[in-house]
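A single protein chain has been omitted from the complex, and every remaining protein chain is retained in its original position.
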Amino acid sequence: MVFTGIEILFFTLGVMVTLIIISLIRYNKKYKFSALSWALLGIGSFLLVFCLAWSVSSVLEGVPRAASMGLMVFGIPAILLVLTGRRTVLKNQLKND
Amino acid sequence: MVFTGIEILFFTLGVMVTLIIISLIRYNKKYKFSALSWALLGIGSFLLVFCLAWSVSSVLEGVPRAASMGLMVFGIPAILLVLTGRRTVLKNQLKND
Amino acid sequence: MNKLNSKNNNAINRRNFLKVGVAGAAIGAISIPAKGREKLVEKVNKNVGPNLIKVHDEFPYEINSTFKRHSSMDLLFSGALFGTHPEDTDILNSGHRFIENNQKHDNSKKGWDQLGAAINAGGWALHHAVSANACFSQAGQGILKWEQLSEAEGKQGSHSSKDWVSDEKYKFRDKQEASNAIKRAARLFGADLIGITKRDKRWDYTDFFDGNLMLQGKRDEAVYGWEKFPFEPKSVIVLAFEEDYECIAAAPTHLGGAAVGEGYTRMTKVAYQLSVMLKQLGYMAVPASNDVGMSVPYAIAAGLGEGSRMGTLVTYKYGPRVRLAKVYTNLDFVEYDKPIEFGVMDFCKNCKRCADACPGKAISFDTEPTFEPPYDNAWYNSTGIKKYYMDARKCIKVWGDFGSDCGSCVAACPYNKPDFWHHRLVDKITKLMPGPVHDFMREMDIAFGYGDVDNPEKVDKFFDASNRSYDGQ
Partner (left out) sequence: MNKLNSKNNNAINRRNFLKVGVAGAAIGAISIPAKGREKLVEKVNKNVGPNLIKVHDEFPYEINSTFKRHSSMDLLFSGALFGTHPEDTDILNSGHRFIENNQKHDNSKKGWDQLGAAINAGGWALHHAVSANACFSQAGQGILKWEQLSEAEGKQGSHSSKDWVSDEKYKFRDKQEASNAIKRAARLFGADLIGITKRDKRWDYTDFFDGNLMLQGKRDEAVYGWEKFPFEPKSVIVLAFEEDYECIAAAPTHLGGAAVGEGYTRMTKVAYQLSVMLKQLGYMAVPASNDVGMSVPYAIAAGLGEGSRMGTLVTYKYGPRVRLAKVYTNLDFVEYDKPIEFGVMDFCKNCKRCADACPGKAISFDTEPTFEPPYDNAWYNSTGIKKYYMDARKCIKVWGDFGSDCGSCVAACPYNKPDFWHHRLVDKITKLMPGPVHDFMREMDIAFGYGDVDNPEKVDKFFDASNRSYDGQ
């Protein structure tokens, strides 16, 4: 193999972080996030990326339990935060309409 | 240090690649690249990223000469390709106007 | 013997901490490989990174008036294997059972079978061949000999290993160069961590004994003091050797023992090689394994790590998964290292995973460290240092049952992790958090599946070839 697992992981993380930041900026233009939305979506996205990073690293070090726990502990709150964030955005949107 | 040099490098590469691809897509929408422009800009961008990756890696392994040679050997053609690509795009644009 | 007196250059500052990553990334993003950039990264790391690490000028643990230097006669192994405390039949029995059971294996139990025992024997083989009882703290064993031949004597014999003291003394340009050269050589020979500290009589044994004479009952002839030591030591080079993660994870089994044995083999190997290097530079040197002095306080003094509940050294990079060796020398023109603190003893207060994991319940559950062992007849403990006292009597009993080194405490310790970014991150966060959070982190560590002991799956994992390359592809 030319690239190690860790190298591929960090490259992927770079791609993800960039895409997430660009999406957030773009949707903010369209929907004008409130401070709450920013907080929820920002923390949620960060957790999502962290969850991926943690779980893949745990697989690479060969501790599958740490990987699945990582998915639960970081992934579930991440998804909840992002979904709640999304709802605050849409609610705000409805109000504005 | 929490993150090693290689980890930071590959994360940065991920960010760069994403930004470059998004920019290319966006400018293509605006300027409608010819096949030649695509080739020049695509190869140029790839070389640019490769140049960064190579040179930082050479610094990390402690061979500064390989780093500066990398800048010359990959960086100069990369910049030339991108600039030429840019010119073909603008020329094309002029013609279309 | 004074209270700790440490230069507190420890500004716990989360913003600073985050800066490391950001600065590193920003610098990484600049592609020009000028030397200035390297220096910059280095500078940022020096100024920001170690803020999480407290540097002490003096030995960092309190020592009170009850402190007494320890004798070789009062070491656990001395009692268990050489009968220096013949009244303590408890410990003698454990020692005998250890020797007996060490010859056995049980093919019905993973990791305790003939294969595990064979790997265990392989791990120890070189140590036993060249320094036999050094592991039991016997001084001057095999190639760990005290002899300091002169150049003339050395060249007369067929000492192709150049184990003599050169007439010409090499002059280092400055102390830093001397330390760098010694450390780089030790790294080449296979030491994973290296620190250098002043010789400190507090950590040296008051006297030594000849195990064979002791076993023959010639107690008076057996004991000897520092007058036999060939020179006045000025510095002690402390070496730490990483033990195999997967072996230790399989503790307690013969595989855990194999990692320990391999550690002892390396200790002997590298300490000997480094002593030859120093002798060839014209300085006297005595390589030491568990003998001559206590390795843990020396390692703490040399900046290799902190003490811990289980009594072992906990290093920054490998946690407690290390073994220690020393080289005593009369070279004193070296830059000494300083003790460091990065949160271990603090974390130990709440964690207690080693104490939970110990099959012999030998490790204290007390929250705070003490100056005295909290149990009786503990002649094998050096007292008067504020630390957690482990009951070696219970520990050796388990070794007797197993016929192998146990290592469960090391396997259970949350500081024992492979070298991955997420563990490095958690270690940093640990240091930043107050006590109650440590409780939570301990529970998370368990929930995430780290540090469970006596788990036969870990034996399979050790042998599993699927994520390993033996031909380098």
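To keep things simple, chains are lettered A, B and C as they appear, and every chain counts its residues starting from 1.
Note that in this section contacts are C-beta pairs under 8 Å (C-beta built on N, C-alpha and C of every residue); 3 or more make two chains touch, one makes a residue touch a chain.
In this text the structure is predicted, and so the values were computed from the model without any measurement.
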Next on the checklist: As a test of the contact rule: which chains in view would the missing one touch?
Outcome noted: A, B, C
Item to check | Contact partner of the left-out chain, one of C:C247, C:C395 or C:V426 | outcome: C:C247
Checklist entry - Which of these, C:I63, C:A258 or C:L324, touches the one chain of the complex that we don't see? => result C:A258
Item to check | Of C:S65, C:S108 or C:S160, the residue in touch with the unshown chain | outcome: C:S160
Checklist entry - Looking at A:S34, A:S68 or A:T84, which residue reaches the missing chain? => result A:S68
Checklist entry - If the hidden chain were put back, which of C:Q273, C:N330 or C:S364 would touch it? => result C:Q273
Checklist outcome for this item: Where chain C meets the chain that is not shown, the residues are 38, 42, 49-50, 53, 103, 113-115, 117-119, 121-130, 132, 143, 155, 160-163, 166, 168, 170, 177, 180-181, 183-185, 187-190, 192-195, 244, 247, 258-259, 262, 265-266, 269, 272-274, 276-278, 280-282, 303-305, 315-318, 337, 340, 462-473
Next on the checklist: Even though one chain is hidden, which residues of chain A still touch it in the full complex?
Outcome noted: 1-5, 7-9, 11-12, 51-52, 55-56, 58-59, 64, 67-68, 71, 75
Item to check | Interface with the undisplayed chain - residues on chain B | outcome: 6, 53-54, 57-58, 60-66, 69-70, 73
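Criterion: only the chains that are shown with their structure count from here on.
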Checklist entry - Among the remaining chains, which ones contact both chain A and chain C? => result B
Checklist entry - From chain B, which chain is the farthest off, judged by mean CA positions? => result C
Checklist entry - So how far apart, in whole Å, are chain A and chain C when each is placed at the average of its C-alpha atoms? => result 41
Checklist entry - So, what's the distance in Å between the C-alpha centres of chain B and chain A? => result 27
Item to check | Inter-chain centre distance, chain B versus chain C - centres from mean C-alpha coordinates, in Å | outcome: 49
Item to check | Where chain A touches two or more other chains at once, by residue number | outcome: 6
Checklist entry - Among the residues of chain C, which ones contact at least 2 other chains? => result 421
